[in-house]
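In this view, the complex is presented without one of its protein chains, the others remaining in place.
Should a chain be cited, it is by its letter among A and B, assigned in written order, with residues numbered from 1 in that chain.
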Amino acid sequence: MLLEITNLRVYFKSADGFVKAADGVDLELYPGEILGLVGETGSGKTVLGLAITRLLPKTAAVSGEVLYRGQNLLALPEEEMRKVRGRQVSMIFQNPLGSLNPALSIGEQIAEVLREHRGLKGKAAWQRAGELLELTGIPAKWIRSYPHELSGGMRQRAMIAIGLACAPSLLIADEPTRGLDVTIQVQIVELLHAVTKGVSPLRSMLLITHDLGVAAALADRLAVMYAGKIAEYGRTGEVFRNPRHPYTRVLLDSHPSNGLVAAKGFSPSLINLPSGCSFHPRCKKARKKCAHEPPLMQRIGLDHEVRCFYA
Amino acid sequence: MLEVVGIRKVFTSGIFRRRSIEVVRGVSFRVHKGQTLGLVGESGCGKTTVGKMIVRLIEPTAGRILFSGTELTRLDPRKLRKLRPKIQIIFQDPDMAFNPRWKIRDSLAEPLKLNRLARGREIIERVLELIETVGLNPEHLNRYPFELSGGQLQRVALARVLALQPELIVADEPTSSLDVSVQAQVLTILKELQRRFQFTCVFISHDLNVARWMSDRIAVMYRGKIVEEGKTESIFGSPRHPYTRALLGAILVPDPEAGRTWRVASLNNVSPEVNLEKAGGCSFQDRCPYAEKICREKEPPLTVSAPDHRVACHRVKNLVPVQANMRGKACFL
Partner (left out) sequence: MYILEVTRGKKMLLTGSILIFSFMALAVFALFIAPYDPDDVKVEERLLPPGEHHLMGTDGFGRDIFSRVVFGTRYSLFLALVVVSINLLLGLMVGSIAGYFGGLVDELIMRIVDILLAFPNIILALCIVGVLGPSVQNLILALVALGWVSYTRVSRGLVLSIKEQGFIGAAKALGGSDMYIIMRHIIPNAFPPLLVLATLHVSHIILSIAALSFLGLGVQAPTPEWGAMLSEGKQFIFTHPHVMIFPGLAITLSVLSFNLLGEGLRDVLDPRAREVLNV
């Protein structure tokens, strides 16, 4: 097991109460596996990614365990954690324009990581940066270009190159395709596939996305998140073919390729969650019990779990 | 009903050193009353500019726009102001579409007051009626825009536009910033309202599947021009232009079983070495896998290639016809 998350909770304090961005999340990630974390705005999926890398603001209260190769990241001293972030786990943020430094060339930004974490010097770092750019599909002669000179897709490639610079065993990609044109999205999906499934040993990835199409194309297993909790968890094919949680159904049915079937209601605010199962006000199958008792995760197949009483 | 004839838009910048780019390079189409035209393309293809020109937020550099037989492009300002309420637009980003310092109530009342459609007590009644038309509660009226979600705001935007009983609505990517489940809700409402109020719609989208669901006809734009146009079934059933095919092939279906067809669908990258404005020829030549000599020399005109189906491609006859399956994914050869 590469990554094992147990009972992870992330709360933010606000004027109106606690924002429960993650509320008892359990996840595992095996070496070489791609786990898709799927959810909509406000489901807490981004916060989860930040919690793993400990990049959350200090106001966040985090509890639970994040075991990476048996080592609890949440208990690590900051200095050790920095090493983990630099050498083991790297994060590819959404919105590359905001995450890249506008004042440095992309080559310089990659070389910086290489010098800092891989001990490369001078020309060696620069050369390796060029190789990484080529690897992600950017011609090496663009090494001196600045983020604003690149198109959206190229910037995302540069982000991935930076993420790969420290040769991590785990990539966390947060909405890597958001805001890109469809033809470019496909290329980024292809690239992500190549840098995880196309290398030896295989590289693991936690793919955080709202796009079920992207998840279907890449993920081996899928975790569907709703209101800070995992609603359904299982092998990708299994979850898509045989969705058992009513929310997963909603997500699939409302997808444009599946005919845009609208479901009722809105995602709840994370401050004021409905009692019992947080999905019950929007659920077609809901019965009395759902409003009072929060359902637990239950195993319904070899590799398939659902948080629903009536799955 | 709505007829657009050869509109162009050239943006210029700088007072002393003028630089200009032609964003829309001669676009023509027609939308019949009560129908929806889907205007599809990727970012920067000029589809939003076309939409803004129709509602006259941007002046076209050339070309004509006819609305119910009246030529909007040559109307004097007084007559235009009279016609304006009938032609409305919904924007992409609902968070930006409302004055952040106004309550929803005031934003909804604004079109009524501006056009003197109601006064006093009537305004309140109309506002209540409008908010319910789009499936929200009267309590939402007292909120500020930042207190509502994107989906809710987009519904309010719809209600605000409906206040004017428009005959034409330009919907500029109304759901591209929303979650899929919310997108389905908003589009369902839009479609239902269209059935009820019979307005004509120009639906601008980057998502072919969404446009397919909304539209009677589809026009695919690339770099300021329409490259393919026809009935929705025809476009999806037998897409002809290589770009349309690429777009269709790039759709990632939420079905791992669909096979990773996306591999085959990819295009060449935009090559910065080709200066299209100077080079002439087809604007898709640098990305097209089928480009030949003629594509680099002559710009292909939009010609009828099948009944009620127009394509701008020199090589359309030589391309292998594709059969699209039921899910909207073209299978490539």
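FYI, contacts are C-beta pairs under 8 Å (C-beta built on N, C-alpha and C of every residue); 3 or more make two chains touch, one makes a residue touch a chain.
Note that this is a predicted model, so its numbers are computed, not measured.
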Option touching the unshown chain, where B:S20, B:T70, B:N99 or B:N142 are the choices: B:N99
Candidates B:G38, B:P60, B:P111 or B:G230 - the one touching the absent chain: B:P111
Full-complex contact with the absent chain, from A:F12, A:Y30, A:W126 or A:Y310: A:F12
Residue among A:L3, A:V25, A:V47 or A:I230 that touches the chain left out of view: A:V47
Positions on chain B contacted by the hidden chain, ascending: 15, 52, 55, 57, 81, 84-85, 87-89, 91-94, 96-101, 107, 110-111, 114-115, 146, 157, 160, 164
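In this section, only the chains that are shown with their structure count from here on.
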Chain centre separation in whole Å, for chain B relative to chain A (CA means): 31
Contact footprint of chain B on chain A as seen in their complex: 40-41, 137, 151-152, 181-187, 189-190, 210-217, 236-237, 240-241, 250-263, 266-267
Residues of chain B that touch chain A when the two form their complex: 42-43, 149-152, 179-185, 187-188, 206-210, 212-213, 246-247, 249-258, 260, 262-263, 265-267, 269-270, 327-329
